[in-house]
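See structure below.
Only a single protein chain was left out; the remaining protein chains are all shown in position.
Entry: subunit A
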Amino acid sequence: MMKNTIAAISTPYGEGGVGIIRISGDNAEEILRKIFVPAVPGDPVNRRMTYGHIVDEEQNIVDEVLCVLMKKPKTYTAEDVVEINCHGGMVPLRKTLELVLRSGARAAERGEFTKRAFLNGRLDLTQAEAVMDLISAKTDRTYDVAVEQMEGILSRKIRMLRNMLLDVLVDLTVNIDYPDEDIEELTYRKLFTGLDSVRQQIQTLIDSADTGRILREGLKVAIIGKPNVGKSSLMNGLLRESRAIVTEIPGTTRDTIEESLSIRGIPVILTDTAGIRRTDDKIESIGIERSKASFNEADLVILVLDGSRELEQEDYDIMEHVNPSRTIVLINKSDLPQVLSASEISSALKGARTVSESMKDIEGLKALEDCIVSRVETDTSARRESILVTNARHRDLLEEGMRSLCDAIDAVLRKEPLEIIEIDVNSAYERLGEIIGEAVADDILNEVFSRFCLGK
């Protein structure tokens, strides 16, 4: 099923002050309503720049933005258009784009906005000629890319998955169209096994989109903890330079601070969050929301605790919000008399790794760095084979294929008739085909006749 609302980052790639995401199509406004919370509540007003936040499905803030909705027909594409002005930098832009894609748009093809503009009567003939050249040139380029990919691991992998689906489709087809033949009956168990193994492998590919991103854009590490446990000192320690203000008054770091650094060759984006604590301070509470957002999207969370003090309610609050498998607990202030033990922590947060440090001793950060590096290495080496998906269109198609496959598996579990199951298997097959640019054509029937002896 092809979505007809398209989206893309329309500012040049790379760092900039502001980046714009453009959405065009019938669902543009609906998507905007889904992901944008204006600062002043109300419906989006046509052609008025509105300030607010992009929030994801869990109501986490993704970015602080300016949005504008432009209703058709007087827009670039003559369709409803939404433009979202995000903070520059690839991370917030990609986050927001991915959210838009999840909310009902698909990634635009190259030149697609212009093509739509023309088809909807917005461009003159000279411009149209240019578009035609663009598209025919695109054919050649796509061809080059296709050849490149043909030899690539991704297309081999996709082809293999398609073949696995083809096996299932052939079984379905022959069972549906040849009821009177002497062929093995297709069981729901066999169907489930066939489909589920493809599902798992597609899931690995989708996950690899995340791992691929880590290597490209850096590992996102968030430092959290209640105020005054030494988060900023840790950040400074890791940066080996003093950047954030370090004071003894709780709550001085009121906004998140993002820094890029390299830890033994691994790119890391380090976010120092506002201390999380219960507060009535308006400004600080915004900072706290930011903190929550940033640790929700982090690949790795460093939870800083004060080793010289008992755990408090605020510590427990934080522990409730983090994912233990993605958390390193740093017991700080090891130079002071210790009341916290590692075992106490691991019983409160099962699965998290624990490191004891004093931020006063810069060399002592080594153990923490080891921990961060090993986390990336296990993550990537396990997935090295499958760090394949780097392209938003591919990811989009994989996710659509995944949805169809899950629908098919649900139908198998409900023991729906074969031709019902076939619908979703076929559409998963088609989506995978689109990734590698292979049309469906008659391959199913060709296989049916080559594998089964059929007919009177």
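The rule is short, and it goes like this: contacts are C-beta pairs under 8 Å (C-beta built on N, C-alpha and C of every residue); 3 or more make two chains touch, one makes a residue touch a chain; residues count from 1.
Definition applied: contacts and distances are computed from a predicted model.
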item: Chain not displayed: protein name in its UniProt record ("Raffinose/stachyose/melibiose transport system permease protein", "Quinol oxidase subunit 3", "ABC transporter ATP-binding protein" or "tRNA uridine 5-carboxymethylaminomethyl modification enzyme MnmG"); value: "tRNA uridine 5-carboxymethylaminomethyl modification enzyme MnmG"
item: Sole residue of A:Glu181, A:Asp317 or A:Asp370 that reaches the chain not shown, by the stated touch rule; value: A:Glu181
item: Subunit A residues that touch the omitted chain in the full complex; value: 1-2, 115, 118-119, 121, 125, 128-129, 131-133, 135-136, 138-139, 142, 173, 175-182, 414-420, 422-423, 441, 444-445, 448-449, 453-456
